[in-house]
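Note that one protein chain of the assembly has been removed; the remaining protein chains are unaltered in position.
Chain naming follows the written order as A, B and C, and within any one chain the residues start at number 1.
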Amino acid sequence: MPSASTTADASAKLVAVMAPGAGPDDAAEVVRAVTADGGRALASRGGGRTLVGLTGTARTGPERLRALPGVADVVAVTAPYQLVSRQTAPERTVVRVAGVPIGGDHLTLIAGPCAVETPDQALAAARMAKAAGAALLRGGAYKPRTSPYAFQGLGEEGLRVLADVRADTGLPVVTEVVDPRDVELVASYADMLQVGTRNMQNFALLQAVGAARRPVLLKRGMNATIEEWLLAAEYIAERGNLDIVLCERGIRTFEPATRNTLDISAVPVAQRLSHLPVIVDPSHSGGRRDLVLPLSRAAVAVGADGLIVDVHPSPDAALCDGAQALTGADLAELSRTLETLPALLGRSLTPAPQAPAAVAGLAPLPG
Amino acid sequence: MPSASTTADASAKLVAVMAPGAGPDDAAEVVRAVTADGGRALASRGGGRTLVGLTGTARTGPERLRALPGVADVVAVTAPYQLVSRQTAPERTVVRVAGVPIGGDHLTLIAGPCAVETPDQALAAARMAKAAGAALLRGGAYKPRTSPYAFQGLGEEGLRVLADVRADTGLPVVTEVVDPRDVELVASYADMLQVGTRNMQNFALLQAVGAARRPVLLKRGMNATIEEWLLAAEYIAERGNLDIVLCERGIRTFEPATRNTLDISAVPVAQRLSHLPVIVDPSHSGGRRDLVLPLSRAAVAVGADGLIVDVHPSPDAALCDGAQALTGADLAELSRTLETLPALLGRSLTPAPQAPAAVAGLAPLPG
Amino acid sequence: MPSASTTADASAKLVAVMAPGAGPDDAAEVVRAVTADGGRALASRGGGRTLVGLTGTARTGPERLRALPGVADVVAVTAPYQLVSRQTAPERTVVRVAGVPIGGDHLTLIAGPCAVETPDQALAAARMAKAAGAALLRGGAYKPRTSPYAFQGLGEEGLRVLADVRADTGLPVVTEVVDPRDVELVASYADMLQVGTRNMQNFALLQAVGAARRPVLLKRGMNATIEEWLLAAEYIAERGNLDIVLCERGIRTFEPATRNTLDISAVPVAQRLSHLPVIVDPSHSGGRRDLVLPLSRAAVAVGADGLIVDVHPSPDAALCDGAQALTGADLAELSRTLETLPALLGRSLTPAPQAPAAVAGLAPLPG
Partner (left out) sequence: MPSASTTADASAKLVAVMAPGAGPDDAAEVVRAVTADGGRALASRGGGRTLVGLTGTARTGPERLRALPGVADVVAVTAPYQLVSRQTAPERTVVRVAGVPIGGDHLTLIAGPCAVETPDQALAAARMAKAAGAALLRGGAYKPRTSPYAFQGLGEEGLRVLADVRADTGLPVVTEVVDPRDVELVASYADMLQVGTRNMQNFALLQAVGAARRPVLLKRGMNATIEEWLLAAEYIAERGNLDIVLCERGIRTFEPATRNTLDISAVPVAQRLSHLPVIVDPSHSGGRRDLVLPLSRAAVAVGADGLIVDVHPSPDAALCDGAQALTGADLAELSRTLETLPALLGRSLTPAPQAPAAVAGLAPLPG
C-alpha cells in the first residue's frame, strides 16, 4: 500500500517518516534542513509515530533527507492529503486515549449520554456504558443544535460533571468542542476532543484542536465526501496532532426513514486511504433506537475500529436525541454481540481501564 | 408487530389472511363476498401463504369476513402498501426458488456473472459460485445499459446458456427481465425473475412479473425511498404474486468514492415494514472488488436474508462490470466468512440443491 | 462548437451530417458503404436534419464518406452520445409537433391537465391552456403512479377524449406512454409521445418510441445525471427518431420544501452538450402552485425552449397532482409573463395553430 517510489513526481509531496526511536530533535533537524532550502516542513506526532510533511523540497531531495538521523523513510504521497494518507504508513495507527487504544486489532466501545443533563443522569449512563463494555465515556457539555431555542448543553458545568464521573468510573472522557475559544478549557477536562459533523469544515476549530495536546475524534460532515473528511483530518495533523480518530455518522440523502444514511462503505474506503482508525456512530446515523444494534453489528463486521453509542438511563426524558439512546435490554444485547463478533473479525474488545485513580490529564493544561 | 386491531380505521385497508390449510376456493369465496358487496378484493399467493387485499369493505365488515371458511384472520393495514406489509404477517416470509429457500433463518448466497458472455464463461462462473457456497445462480441475458452502444446481453441465447449451466451444476437460475413483452419467454427459462434498479418503477413490467408464476427479485431503485420500493413490491403482489424478494443495491448520493452508497440501514427498516425477505447486492453497491467482502460481512451482520454477488473467471476481460466481480482468493475469503458469520446471527447458509436433474420448471410455460 | 477535426481519434465516433437537400437514398447509401466495410451505421431523422451515426469506420474513413452524394460533413464526436451531441450541429434543432415548433428562437407553452378525468374537465382545461397562450395540449391517459391503488388514468378512453379536445381546440396533443406494447396505440392518437421521469431508463420503451413516427418529449429521470439523460435520448435517436425534446422536471435531493429540486442549470448545460430543445416542467418540479409562476419565469430567463404546465378547471377536485395545477388568476399571470419576458431573451411565444381542422396525424398509423 505505501508507495515505494520516491522519485520526483511533480504533483507528489514528500513525507519523512521518522523511526520509532527518533526524538523530537531528529524531527526538528528535518524541518530545519528543508526550511533552510526554502521548503516548508511540518512535524506531526500521534499514534506512536512522527511524520514530517514536506513541500517545496525540490532542492533538498529525498536522498539527502533519508540520510538525516532518525529518518526511517521518505515517501512520496500522491493523495491531496499528506500526513494522514495511508501511503505514509503501511501499519494502521493506534491512537491512545488516556491509555485506551483505538485502532489496530482493537475494537473500542465509546458510550454515554448524548448530552450531560445532571450529575445523576451522567453517572447512571456511564455505569450502564461501562457495564456494557465501554472503555471510554462520551457525553456532551456543548451541544451544537439546529435551533437556538433547543437545549445547548451545560457548558463548563457539564465538563465538571464529566470529570466527576470519570473519577468515579475510571472511564476517560470524550466530549465535543464547538468554538476555538473553548479548546483549552475543554482540553483541561477531557481526554479526547470531539469535532462534530456540523464543524467538520470549521477550519479555525480544526486548527485549534490540531494545536491541543489531546486526541481528536473527527466526525464526518453529513454532506462531506470521504476526501473532504480526510482533508479536514489533514488540517488537524498539519498543526502537529496526528492522534486523530475518524468517525462515520451518516450522510444526508433523500431517504426519510432514517435521520441520515449510514455510509457503511466509508469505513473500508477511509481505511484504505488513511492510516487513521475509523469508528462508527450507529446512534446518530439512523436516529432510531431499533437500528442501533443491527447497525453496530454491521459496523463491526465491515471492519470498524470502534463504536460510539448513545445510552441514557431514561431515554424518554432525555433533553437531546432520546429517540436513539440505548437502555436496558437493547444495551445488554449490544454487549452480548461485542463478546462474540469482534473475534470473528480478528479483533478483541478493548477493556475499560482498571484503576480509576490512574486516569491522566485531569489537571488543567498550562496555557 | 401485526396490528391486533381490526376495528374500522377510515384510512386503513383490510387484508384477509388465509389459514395455512385453506385452498384457492376459500380465497375465491372471500373475493366473491367482497365484490358482491361492491368492494374490491385481490388474492395474492407466495411464501406459503395466501392474502386477500380488500378495499371498499365498509358493507362487508371484518366480522363477516372472519367467519368465512379458511380465513385465519382479518387485519387492518395502515401502511400505504397492503399485501407486503408486515402488519399482515408476524412471521417473515420464506420464498422458495425451485426449492431453495430465501428468508426465515436462512442465509442464501446468489452468485454468478453479471452478464452471460459465452457458455464457457457462464459455466466457469457458476462452478466458482457453487464452490463458494452459492445456492442460486445469477446471470444476465438482457442487460439494461446506460449507453445504447454498450453490450446489451445475449438475449434468448443467453437464456439457453443459463439453462445448460443449470443442468450441469444444479443451480436454479435468477435472471433479469427488462421488457413486459419478454416476461413469458424469460420465465420459461428462469427460476426467478429479476427486476433491476432502473425498472423499479416500470409499472408495466412490475404488473407483468406479478402475473408470472415465478418468484421475483426486486432491486431497489437507486433513487427510491424504502416506501416507494415497498409500493413497487405491492404492484407485483397486487397481481397475485407474493413470492417477492427485496434487494438493496445502493442508492445515489453525492459520494464519488463508491459507485453507489449501500444503504445498510434499509435492510432492518424494510424487514420491520414488510414480511418479505431482504437481500443485499454488495457488488453493484460499491462497484469495487475490494469492497465486496467487507460489505458482504456488513450485510450478513445487519440481518440480511442473503447476498447476490458478481463472480467472473477473468474479471479483466468481462464485458460488464468486471471491476466489481470476485474471483479466486476474494471469493474464497467470502466463502470462509459465510461458514462462520451466519451462525453468530442465528442463521444457516442455504446449501446448493443436491440433484441437478431434479430442477423443476425447465419446460416453457403454457401461454 | 462542432468539431472541425475529423482526424481519427481512437475514442471518437463519426457522424455523417446529410445536406438539407439530401434524400433518404443518400443516407441509405452512407449506411450501405459503411456496412459493406464491416462498420455499423444508423440513420436518424428529425428537426429537419438527417444524421448517420457510424461506428467501426476505420476502413471507410471520413474522406471517402465526405465524397458520397448528399453528405454535407463528417464530424468526430467525443461525447459518449453521438447523434444528439451538439458536436454534430452548430444550430440548435427545431422540433415540429403537428407543425408547432419547439426550439430555435421559439418559446413554446405546453399546458393541460395532469390526467384526463372526464371529457368536460379535459375540454375546460384545454380552453384555459389555449387562452393562456399554449400551443400544445398536455394530458395523461396512462399515469405511472407510485401506488397501485392510485388513479392510473383512463387508458384508451382518455386518448379518445384527447382527440376530441384537439378537434375542438386545434391544439395538438402531447401524452405519456408507459409500456412499449402501447406505443403504436398511443401514437395513433397523439401528436407527441411523452416518456416520463420514472421511465427515462426504461430502455425497451425508449427503443419503441425511437421506432415510432412521432416526436418524443423525454423527461429527465429524477435521479439521472445530465449525461444519462442525453444517453437516454441517444437510445431514441439510435432507432431513427431525432425529433426529441428534453424536459427538465426536477431532481431528487434532501430538500423537503419542494417535491423535487428544479435543476435550472441543467437547461444551459444540456443546450451546450446537445442540439436538442430543452423545456422545463415547473409544475412537477416544485409540486406547489405558488411556485409555478416564479419557476416559469426562471425557466424562460435561463433560456429554456418552452414550458409544460399543469392546469385544471378545479384543482381541488383533481384526481392527480391538483396541488400544483394552475387555474384562474395564476394562469392569467403566467400568460402576462409570457407576453413580455420571452422578447427580452430574443424569443417569441409560439402561437396556437390556427385551423383546428388542419391537424394532421389523426388516423391510426399502419402497423
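Going forward, a contact is a pair of C-beta atoms (placed from the backbone, for glycine too) under 8 Å apart; a residue touches a chain by one contact, two chains touch by 3 or more.
Computed from a prediction, not measured in an experiment: that's the story for all the values here.
Student: Hey, which of A:Q121, A:N199, A:N241 or A:Q271 is the one touching the hidden chain?
Tutor: A:N199
Student: Sort through C:D263, C:D281, C:D305 or C:D321 and give me the one touching the missing partner chain.
Tutor: C:D263
Student: Would you mind spotting which of C:L295, C:L331 or C:A352 touches the chain that isn't drawn?
Tutor: C:L295
Student: Mind pulling the chain B residues that touch the left-out chain?
Tutor: These residues touch the chain not displayed: 252-254, 256.
Student: Suppose we count only contacts with the excluded chain; which residues of chain A make the list?
Tutor: Against the left-out chain, chain A lists 55, 80-82, 144-149, 178-181, 198-199, 201-205, 221-223, 228, 231, 234-235, 238, 252.
Student: Which parts of chain C face the unshown chain closely enough to count as touching?
Tutor: Residues in contact with the chain left out: 223, 225-227, 251, 253-258, 261-269, 272, 285-286, 290-291, 294-295, 297-303, 340-341, 344-345.
The criterion applied here is as follows: only the chains that are shown with their structure count from here on.
Student: Counting shared numbers against all numbers at the contact of chain A and chain B, is it over half, same, or under half, different?
Tutor: Same; most numbers are used by both chain A and chain B.
Student: State, to the nearest whole Å, the distance from the C-alpha centre of chain B to the C-alpha centre of chain C.
Tutor: 35
Student: At what distance in angstrom does the C-alpha mean of chain C lie from that of chain A?
Tutor: Distance between chain centres: 52 Å.
Student: Compute the distance, rounded to whole Å, between the mean C-alpha positions of chain A and chain B.
Tutor: 40
Student: Among the residues of chain B, pick out those that touch two or more other chains and give their numbers.
Tutor: 223
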